[in-house]
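Data first, discussion second: the structure below is written as structure tokens.
Apart from one protein chain that is not included, each protein chain of the complex appears where it belongs.
Going in written order, the chains are labelled A and B, and every chain counts its residues from 1.
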Amino acid sequence: MSIWEYANPVKFMRISGAILPWVVAGAAICTVAGLVWGFLTPQDYKQGSTVKIIFLHVPAALMAINIWLMMLVTSLIWLVRRHHVSALAAKAAAPVGAVMTLIALITGAIWGQPMWGTWWEWDPRLTSFLILFLFYLGYMALWGAVENPDSAADLTGVLCLVGSVFALLSRYAVNFWNQGLHQGASLSLAPGERMAAVYRYPLYLTMLGFFLLFLALLLIRTRTEIRRRRLAALLARENLA
Amino acid sequence: MSLLAVRDLAVARGGLRVVEGVSFSLDPGRALVLRGPNGIGKTTLLRTLAGLQPAVAGTVEAAPEAIAYAGHSDGLKPALTVTENLRFWAEIFGGHDIAAVLEAMNLRELAARPAHALSAGQKRRLGLARLMVTGRPVWLLDEPTVSLDRDSVALCAAMLRAHLGRGGAAVIATHIDLGMPEAETLDLGLHRATQARRESRPAGFNEAFG
Partner (left out) sequence: MKALLIRDLRLATRAGGGFGLALAFFLIVCTLVPFGVGPEGGTLSRIAPGILWVGALLSCLLSLDRIFALDFEDGSLDLLATAPLPLEGAVAIKAFAHWLVTGLPLALSAPVFGLLLHLPGPAYPWLVASLVLGTPALSMLGAFGAAVTVGLRRGGLLLSLLVLPLYVPTLIFGAEAVRRGAAGADPVVPLVFLAAITLATLALAPFAAAAALRVNLR
């Protein structure tokens, strides 16, 4: 059986309906457990208790980027193979990605206040996330503005491709523009730069939790989109008859 | 040799097929009139033949660059004069003589007038003149007689006949009688698509989720 069979709406509904409760349960357990564990970690000698915001900030930032990547992949699948569920999945993921970006921006601002002494710093990483947020807004606005779903899927797919190129370009342009205060990667593989295990393990758990949370929201939203399209198709047929 | 051959064509509007099983072929000198109630898909069929939208099923065979499409709007710029409008399209489609066309369409005395100063009927005539300067043999006309008075309708029919006489062909969607008894008629009402489930690739979201 080919993997593409899951792109069949009927099959997708059946399978996603079956796994959804497990994903929701996993998301709840991992997120809550990770956040509670993270909250109980000792205070950092340099950053004090503010370090704990990392358990929201890093997973949200990670998902913000990965959701855009997932939208890029599903848009490509739609443009190349014309699987309708793929286009709907990209549409369904966008608001989740936008909210994740917003969480990363807000937690970044709250973290920045005690660390850098200002609520907003035009730091390259934060700025890149602000630009990414603008791309999410444009993508969602375009889906909302085009009435014909076939045109909307094609146009947003092309926009996603072009937007990906320019989001990446902006990321490096912003580096050129301002060197920044942001700390290095939280999960660097180089020894020495790595954060202590006491923070690392709860962080892994919240990252898994956020991923499962996204998966659950994605499944729910894609199922809603499929039902909405089904309803629209029935109405269109009735209008034609 | 036929100029345009259509086999088992199905076209879709709004993600649902509206017309299917359309087959015909047009030889030089022949015209085909599309009839059918409003909303049956005459415009959609013409746009599919012109290559502006993909066919859902079936094939359209025509020589490359054989088809000229004239839709509801004429593609005229109000700020440009009649001559400028025509010369532009003539150059885009490969430089044909516009003087003869102005003559044939009775537009000579209007040649220097800006298009915004033309009456609706005159604009329509200019739009049809644009078809002539493309130099393409197969014309697709969508309601060519809208806003034309009786004399202009007769002029339009005469122009069409002259085009057929030169070895051209035309597909015309129209409600009124053009006064061309020699044209064949295709009633799209007989080809209305049934909304049965199909195994083939869906025409759009509405068919994929229907």
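Annotations for the structure displayed:
Just so it is clear, a contact is a pair of C-beta atoms (placed from the backbone, for glycine too) under 8 Å apart; a residue touches a chain by one contact, two chains touch by 3 or more.
This is a predicted model, so every value here is computed, not measured.
Only one residue from B:Gly75, B:Gly167 or B:Gly189 touches the chain missing from this view: B:Gly75.
In the complete complex, the hidden chain is touched by one of A:Met13, A:Ala173 or A:Ala232, namely A:Ala173.
Screening A:Ala25, A:Ile106, A:Ala145 or A:Leu231 against the full complex identifies A:Ala145 as the residue touching the chain left out. Against the chain not displayed here, chain B makes contact via residues 47, 50-54, 65, 67-69, 71-77, 79-80, 84, 87-89, 91-94, 130.
Residues 131, 134-135, 137-138, 141-142, 145-146, 150-151, 154-155, 158-159, 161-163, 166-167, 169-170, 173-174, 176-177 are the ones on chain A that touch the missing chain.
Just so it is clear, only the chains that are shown with their structure count from here on.
Chain B contributes residues 14-16, 18, 195, 201-202, 204-210 to its touches with chain A in the complex. Of all the residues in chain A, the ones that touch chain B in their complex are 9, 82, 84, 148-150, 153, 226, 229-230, 232-234, 236-237, 240-241.
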